[in-house]
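Structure record follows, encoded as structure tokens.
Missing here is one protein chain; the remaining ones are kept as they sit in the complex.
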């Protein structure tokens, strides 16, 4: 139950402003979710490099020397940027899995929020404004991003329960609604090898899509199959390295508004999230249809 | 009709006396309180609301025949439970515009989100753009004219009143409809349970012409519309109809 925003830039000249635009959109929907907020930003990384976003409840202890210790474990250089409770480690793309394992051994209390060539994820308990300020989201550039402000329904109000959820490389998902078959689906996905960190229904949706993509489906096909396999009410906004997708359940009663111009595609749970975007008055504005997959790729 | 004529006359005289509310400077509470406190015979019957930026509950519960122009797009429930006043949104409206309206006129110059005119009991709602899903859900006497298209499940459980759709209707139009009348000029993607096409008789042409006139529509002929309504097979429970659910 929440507020969602998403922004996919077509015009490269806007990329330096992505973080600022996305965090303003999210702050405008603060009323829809007082519990936690999160943002995934798809930025750039050096060729052949990837990123791991790590979160820790005790960042001072956990992040001290983490870069050199991971570098030693994987035998490759690691650059680390610490922002409050989160740290982004940049390292050669072929060492991402090894680094992920090293982190879980070296810092058992730290959590990996996202892994990929371009994704960075920041999420915490608190209001969107606090979360955006804490991680200096406004200063970030990128090609696309997704944000979420949460009113928790049945699962805990914790950092790990905040959205976005990332369950595959460069993948993330945010959700407004409430799934009604997520417990059975979680058990099924667990049997098929997926790992879960929370009891949150949204994590199941994210893992479901990651699983579909891992079996060779494209983002569009994976979203299509979610319409048959996931029950309940949902509006999903998902990101991949190059893509941005939206789907609503067949009843489609959780709100969703989209706007498209030559410069961007934007998503908001309410129009007010879009109200300050450049040229929105002239944009094509519409509500996504039920059971219809929308996606864009760079 | 008397009240709306009065509103027009007063508006005309007080054109420059419009009271402006800037929602980037004053609160929603001050705006709605001022609209509720406006009294019969006041100088300010003409109100302008600027910078709504998707705010919710703009101009709700107005009782007097005021003329209210909202410059920009609004969030949920604009003009909710309206009585007598004429409210024009010069932009798009969020979910539930004019919900449970009693009387008066609400015009949305842009598009309307889901549940437009939900449970409305009277008055006229005109949407010049498209309306999204569930337009006219559980309507109870309101008249709604949509110049564009309407989304899925429109007129769901519609009890009474008229819904005029100049464009196309989405899936499951008029599902479980009671006695409301639906007029559609374009295509209907699918009809909901118990909703059927009905004959356009002279009295329906007359009703529809009246609705188009009130909505200021001059570019459509009633003869171009089809009428839909209840087959009344679900009015009393019959086990053989259980598949309809």
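Labels A and B are assigned to the chains in the order they are written; within every chain, residues are numbered from 1.
In this section, a residue touches a chain if its C-beta (ideal position, glycine included) is under 8 Å from a C-beta of that chain, and two chains touch if they have at least 3 such contacts.
The rule is simple: contacts and distances are computed from a predicted model.
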Record-based protein name (UniProt) of the chain missing from this complex, from "Glutamate synthase domain-containing protein 2", "Allophanate hydrolase subunit 1", "Purine-binding chemotaxis protein CheW" or "Succinate dehydrogenase": "Glutamate synthase domain-containing protein 2"
Displayed chains contacted by the hidden chain, counting the whole assembly: A, B
Selected residue (touches chain absent from view) among A:11, A:101, A:136 or A:154: A:154
Contact with the hidden chain (one of A:126, A:255, A:268 or A:288): A:255
Touching residue (missing chain; options B:65, B:96 or B:151): B:96
Options B:48, B:63 or B:197, residue touching the unrepresented chain: B:63
Residues in subunit A touching the chain absent from view: 1-3, 31-35, 151, 153-154, 176-178, 233, 253-255, 269
Positions on subunit B where the hidden chain makes contact: 28-29, 32-33, 36, 56-57, 60-61, 63, 75-77, 80-81, 83, 95-96, 99-100, 102, 115, 118-119, 121, 134, 137-138, 140-141, 156-157, 159-160, 178-179, 235-237, 239
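Quick note on the criterion: only the chains that are shown with their structure count from here on.
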List of subunit A residues in touch with subunit B within their complex: 28, 252-253, 255, 257, 270-276, 285-287, 289-290
Complex contact set, residues of subunit B against subunit A: 53-55, 72-73, 75-76, 92, 94-95, 110-111, 113-114, 130, 132-134, 151-152, 170-171
